[in-house]
Each structure stands twice: as C-alpha cells, then as structure tokens.
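Shown here: the complex without one of its protein chains, the others still in place.
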Amino acid sequence: MKILFFAGLREALGLSSEDLSLPPGMTTVGELRAFLATRGEPWTALASTKNLRFAVNQTMVGADAPLTDDDEVAFFPPVTGG
Amino acid sequence: MKILFFAGLREALGLSSEDLSLPPGMTTVGELRAFLATRGEPWTALASTKNLRFAVNQTMVGADAPLTDDDEVAFFPPVTGG
Amino acid sequence: MMVVIRVQEPDFDVGAEVAGLSAGRDDVGAIASFVGLVRADKASSDSAVQVMTLEHYPGMTEKALGDIVEQAQTRWQLLGVRVIHRVGRLVPGDRIVFVAVSASHRGDAFAACEFIMDYLKTRAPFWKKEESEQGGRWVDARETDDTAAARWERP
Partner (left out) sequence: MMVVIRVQEPDFDVGAEVAGLSAGRDDVGAIASFVGLVRADKASSDSAVQVMTLEHYPGMTEKALGDIVEQAQTRWQLLGVRVIHRVGRLVPGDRIVFVAVSASHRGDAFAACEFIMDYLKTRAPFWKKEESEQGGRWVDARETDDTAAARWERP
C-alpha cells in the first residue's frame, strides 16, 4: 500500500510518502496509525498531531475505516485551504 | 409641491410629474392620494394600483406620513429592480 | 469603508470592480459578489422576453442604495461595498445589477452581499418592463422577494 503524509506532519516526519505492505492483522486506518506511531521518533508525531485526519483512496474517513494492501492511505492535519 | 409618478402608474396617468399647491386641509400623503384619485379617469389608477408605494423627499413612507407644500412626493407600484 | 454606488446605462466590468475592492491593500480576505442578469424565460406571459426596460427614480435611487449599504455596515464588519445598477434598455443575457462586498472574513462578506441584494429588490426604486411577442408588461413584484428581505428583520 501507499502511505502519504502532508503539511506539518510531512515536515515532522521528513517524509511525504512510503510504500509498505499492510502488516498482518492490521485491518483499519486507526490501527495503521497506531502501528506507525510505535516506530519511535519522529513517528510519534502520528500520535501527537491534534485532530489528525485520514483519507483512504482519496476520501476522508474515520479511524475505523477498513484497509486492504491495495489502498492509498493519507495522514494529515485538519485542512486549512480557501 | 412636486408630485412624481413612475412605471405602470406613470403610463396609466400619461404623466410623469405635476406641480401642485398642497390643497388646504391636506396633511398626509394618503390624503393627497385620495384627493388625486377623485379627479376621475385616469386618476382612479391612484386608488386602484395594488400595493401603491409612497415616497416623500425621496424616502419611502407610509400613508400617514405628513406633508408640507415644499415636499417632493412620489407615487409608484412596488419596486422590481435587481 | 470604501463605498461606490452607480446607476448607469452602460455595462460594467465585473473583474475590474472586484479587483478594485482589494487593490493596494492587504487586509481584504474575502470578496462576495453578485451579478443579476436578464432572463429570457422571465416573462409573465408565455413568450420569451425580447427586451427589458429599466426605469428608476433619479435621486431617490442613489439615496435608497446608500441607506441600504449603511445598514449593512452597521450589521457586519465590512471593508468596502460596490453597487452598480443599470437602467434603460436591456436584452436577455445582459447584466442588470452588481453588488460586491469586501471584508476580512467571508461570513461578513456573504451576509452583507445577500442582504444588500434582498433590500435592493424591495426598497430601491427601480421598475422593469418586459417586452415579448405578446407586447409590453410591467413586471409584478414577487412575494418571494418580500420574504427574502423579511429574513433580515428577525431579532
């Protein structure tokens, strides 16, 4: 799967995207977030970002949205366009 | 005083303005309307125009607005601009 | 507050009018604007509108528009307002009216722009006459316009 990071989170991680095989047993975007956050610094930003938002296949979803290994997942702070 | 007529009322009267000395005893715009309507055809249009509006000195007013001989009075149908 | 009110026969330049509200300043965050146009299907009759003639009450028109803009200023935080209303002979597709409001924030700009249009529709002395194949006819005032204006009178 492809994972994307944007804005302040992208800067905190020093990374805009990552290709990853969905770890076994991981079924939701919330679980993926928790998994990535356990990698230690700077990945704790995934846990500490306030009101972190999730998108799966370019649609905003809740933390309980299901995942497959073909999905494009994105993590980002609340949007501030317009 | 100066009296102005607009839109459908102007066309019905065939007249866009009239100079008139405020008739004695006439103290409101509603009384002036009633007085003009008694002139017979085509002046009955002043009585029959639906929701006739009044302006005194270029401000919309109610039928009970007071008049003096120095005023500019206008009669017109409901506005339809924009 | 930068207020421009114009009643005129010629068309206006929407881009230039909108740009004029923020030119040379860096405090404008939002510009809401409205353009009203002549519709062919607006006739009270069954035939399409061919010509629309706009009559107004010179002197009172500018005064009424100025009063409406002043009321908007007391209700919202505004930086500028432009109101342009055309008079004379127009055809379907022609622009009739333009209202644009600049503010720091979009909520103020949107509300004031719609308020000014709603009040203009019911309080500014303009009258429309439509001509179709069936002849000329003064446009009737619409009850929905009174309802729209009345919304703003809620406490």
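Every chain is named by a letter (A, B and C) in the order it is written, and numbering of its residues begins at 1.
Here is the rule we use: contacts are C-beta pairs under 8 Å (C-beta built on N, C-alpha and C of every residue); 3 or more make two chains touch, one makes a residue touch a chain.
Bear in mind the structure is a predicted one, so any value in this text is a computation, not a measurement.
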{"item": "Shown chains touched by the chain that is not drawn here", "value": "A, C"}
{"item": "Positions on subunit A contacted by the hidden chain, ascending", "value": "4, 6-8, 10-11, 51, 55, 58-60, 74, 76-82"}
{"item": "Hidden partner chain, residues of subunit C it touches", "value": "13-16, 18-19, 22, 25-42, 48, 92-93, 104, 106-107, 109-110, 113-114, 117, 144, 148"}
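The working rule: only the chains that are shown with their structure count from here on.
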{"item": "Chains linked by the largest number of contacting C-beta pairs", "value": "B-C"}
{"item": "Separation of mean Cα positions, subunit B and subunit A [Å, integer]", "value": "71"}
{"item": "Gap in Å, rounded to a whole number, between the CA centres of subunit C and subunit A", "value": "48"}
{"item": "For subunit A, residues contacting two or more additional chains", "value": "none"}
{"item": "Per-residue overlap in subunit C, given as positions that touch at least 2 other chains", "value": "none"}
